[in-house]
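First up is the structure itself, then whatever we jot down about it.
Here the complex is missing one protein chain, while the rest keep their positions.
Residue numbering begins at 1 within each chain, and the chains themselves are lettered A and B in the order written.
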Amino acid sequence: MSAQAQHSKFIQGATGDWEIIVGLEVHAQVTSRSKLFSGASTAFGAPPNSHVSLVDAAMPGMLPVINAECVAQAVRTGLGLKAKINLRSTFDRKNYFYPDLPQGYQISQYKSPIVGEGEIQVDLTPDHSIKVGIERLHLEQDAGKSLHDQSPTQSFVDLNRSGVALMEIVSKPDMRSADEAKAYVTKLRTILRYIGSCDGDMEKGNLRADVNVSVRRPGAPLGTRCEIKNVNSIRFIGQAIDVEARRQVGIIEDGGAIDQETRLFDPARGETRSMRSKEEAHDYRYFPDPDLLPLEFDEGFVADLDAHLPELPDAKKARFMADYGLSAYDSGILVAEKETADYYESAVSHGGAKRDAKAVANWVMGDLSAYANSLGLSVAQTEIGAGSIATLVDLIGEGLISGKIAKDVLAIIIAEDRSADPRAIVEARGLKQVTDTGAIERAVDAIIAANPDKVAQAIAKPTLLGWFVGQVMKSTGGKANPQAVNDMLKQKLGV
Amino acid sequence: MSVDQAIVRRIAQLARIAVSDEEVPHLEGELNAILSFVEELGAVDVTDVEPMTSVIPMKLPMRADVVTDGEIESLVLANAPLTEDDFFLVPKVIE
Partner (left out) sequence: MSDPTDLTLAEARDALAAGKLSSLELTKAYLAAMERARALNAYIAETPDQALAMARASDARIARGEAGPLEGLPIGVKDLYATKGVHTQACSHILDGFRPTYESTVTAQLWRDGAVMLGKLNMDEFAMGSSNETSYYGPVASPWLPPNWSAAQGRAALAADKRGLLVPGGSSGGSASAVSARLCLAATASDTGGSIRQPAAFTGICGIKPTYGRCSRYGMVAFASSLDQAGPLARDVRDAAIMLRSMAGHDPKDSTCYDAPVPDYEAAIGRSVKGLKIGVPKEYRLDGMNAEIEKLWAQGVEWLRAAGAAIVDISLPNTRHALPAYYIVAPAEASSNLARYDGVRYGLREPAEDIAALYEKTRAAGFGPEVRRRVMIGTYVLSAGYYDAYYVRAQKIRTLIKRDFETVFADGVDAILTPATPSAAFGIGEKGSADPVEMYLNDVFTVTVNMAGLPGLVAPAGLSAEGLPLGLQLIGRPFDEETLFALGAVMEQSAGRMALPQPWWG
C-alpha cells in the first residue's frame, strides 16, 4: 500500500470521495497574574465581580494600560511556534454590543498582530508527521460571563473574566481530518504548557477552539466553510469535525449549497447547529484603539525572551532519541508533558551516575504512569521521587533484586510511604535476590528430585522448563535470580 | 456618498439606538448634510500618506504584572440599575 493510500483521509460520500479541510482558531488564556489592560486578578473561581476593576467595568473615563508580561508571553509563544515576531503591532477595537462586553468593544489586534506566520510539527504516528502552518497570533481581551439559567426573566452578568488576556492562534487550513486537528491542538497545548504561557486547561475554558470546516472533491477548489465556535475539548473537536463534514457532504450530494455560517457543536445530540440569530451580519467596525499607542519593542527584548525559553518538545524529543537511545514513540510519550520529561531526566542522571536510560523510560512509562493515571495525576505529581525510580533501576542492574521484586517494592512504596528509599525497603524486608549458586543449586536439586516424572517430560519438551523455574522461585520466596535458575536447570537437565 | 432610509435604519441598529418611523426622514437629512460637508475630502491627494496613529512621539508604556486592583464589588456595582448577589442583571438574553 502506498504512503498516500495508507494515510488517505478522504471520507466516502454517496457519490465518491471527499476531502475535509480544517483550520483552527485557538483561544488560549495567557498565564499572568493580572489582566491584559487592568490590574485586577485573573485567578479562577472568585466570587462574582470581585476580580473587576473600574477599567474592566467600563466606568466613564477609564483607560487601558497594557501588561508587560502578557506581551512577553505572546512573544515567547511566537518563538515557540517558530513564527515571525512583529516589533511593531497595533490594537484595534472590535465593536459590538453584548452584556458581557462592558465597553461595547473588545480590544484586539486586527490589522497588525504581534506575531506573524509560523508552523508546528505534528506527529501523527512515530514515522509520519505533518507541518501545520500558523497564520498569526494576536493578543485580545476575554469577555465576561452571562448566566442565563438563574432566572426565567433575567440574565446574570459576571465580569471577572472580562479583560483577561487571550492569545488567539490562527492556523492555516492545513489539516485534513479530525485526527490531524486533534493532534494539532494536543501539540499546540504541549508547546504552550512548555513555554508556560497558557496552562491549557480546557475544562476551565483556558483553551478553546473555533473550528473551520469545509469539504471539497479531491483536487477541486476550496469549498465554503462553516465555523464551529467555542469547542472546549479535544474529543469534541474531533467529533464536531466528523459530524460537520458529513453534514456538508450530505447537503452537497443532495444538490444543495453550503451557507457560510457560524455553528455550535452539541455533544449530547452529536450535531452542529446554526447560530444564525446571533450572526445577523456583524459589522465590527474595526479601527485602531485611540487610547493605546502602537506596541513597539526591539530585537533585544525578543532575544532576551528567546534566551530564556525552556527546551521545547521537538528539540527535547530529538535529544532523548539521540542521547538516551529511545525510540521516537517512547520519546514522544515522555516529552508530552514537560514535568514528565524533567522527571525522567532526573531519574536517569540521579546521583550523577550513569544508568540504563531505556530501563528508566520503561519504569516511568509503565508502572509509574499506571499509578499516576489511576490518581489522575502526572508522574511528577505522585510524590514518588525520581531518585526512587533511579534506585529501583540500579538495584536491578546490580543484580540485587529481580524485576518482579522491584515491582513489589514499588507497590510497597505506593501503599505505605511514597518517600521511602527502595534500598531500605529491600534491606528491611530481606528481599535481596538469592545469587549464591550453592543455595540455588540446592533448591534446583530439591525440585528435580521431587518431580522425576516432570523431569522426563521437560527433557522431551524443553518449554516445560518454565514450570521448574516457577517452582524454584516459589521455594526461594521469589528471591532466586531467575536467570541463574534457568541456566542451572538447563545445565542439570541437559536441555 | 449619501444615505437612504434603509441605511439610516441599519446604522441605528448597529448603534443600538431606537429610531421611530417619523424620525427616519429627518435623520436622513441630517446625516446627509454632514456627509455633504465632508465630501470634499475625497478630492485630496493622499498618495503615500500614512494615517495618523499617534499625535505625540511616545511609545506605549507597559505596566508590571502585579495585581493592584479588584476586590471592589461594592464600588463596581454602586451605580448599577439592577443587581442580585453581586451580579449585574439584564433582561434575558436569548442565545
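Assume a residue touches a chain if its C-beta (ideal position, glycine included) is under 8 Å from a C-beta of that chain, and two chains touch if they have at least 3 such contacts.
Bear in mind that the values here come from a model prediction, so they are computed numbers and not experimental data.
Undergrad: From the listed residues B:6, B:33 or B:66, report the one that touches the chain absent from this view.
TA: The one listed residue touching the chain not shown is B:33.
Undergrad: Looking at A:102, A:238 or A:422, which residue reaches the missing chain?
TA: Counting the whole complex, the residue in contact with the absent chain is A:102.
Undergrad: Tell me where the left-out chain touches chain B, residue by residue.
TA: 1, 3, 7-8, 11-12, 14-19, 27, 30-31, 33-35, 37-42, 44, 46, 49-52, 54-56, 58, 60-61, 63, 72, 75-76, 78-82, 88, 90-94
Undergrad: Need a quick check: the contact residues on chain A for the chain that isn't drawn.
TA: Within chain A, the residues touching the omitted chain are 54, 57-66, 93, 95, 97, 99, 102-105, 155, 157, 283, 285-287, 290-293.
One rule holds for everything that comes next: only the chains that are shown with their structure count from here on.
Undergrad: Which part of chain B faces chain A closely enough to touch in the complex?
TA: So the residues of chain B in touch with chain A come to 14, 16, 53-54, 58-73, 75-77, 82, 84-95.
Undergrad: Using the touch rule from the top, collect the residues of chain A that touch chain B in their complex.
TA: Spelled out, the residues of chain A in touch with chain B are 32-34, 38-41, 47-55, 57, 65-71, 90, 97-99, 146-148, 150-159, 275, 277-278, 283, 285, 288, 292-296.
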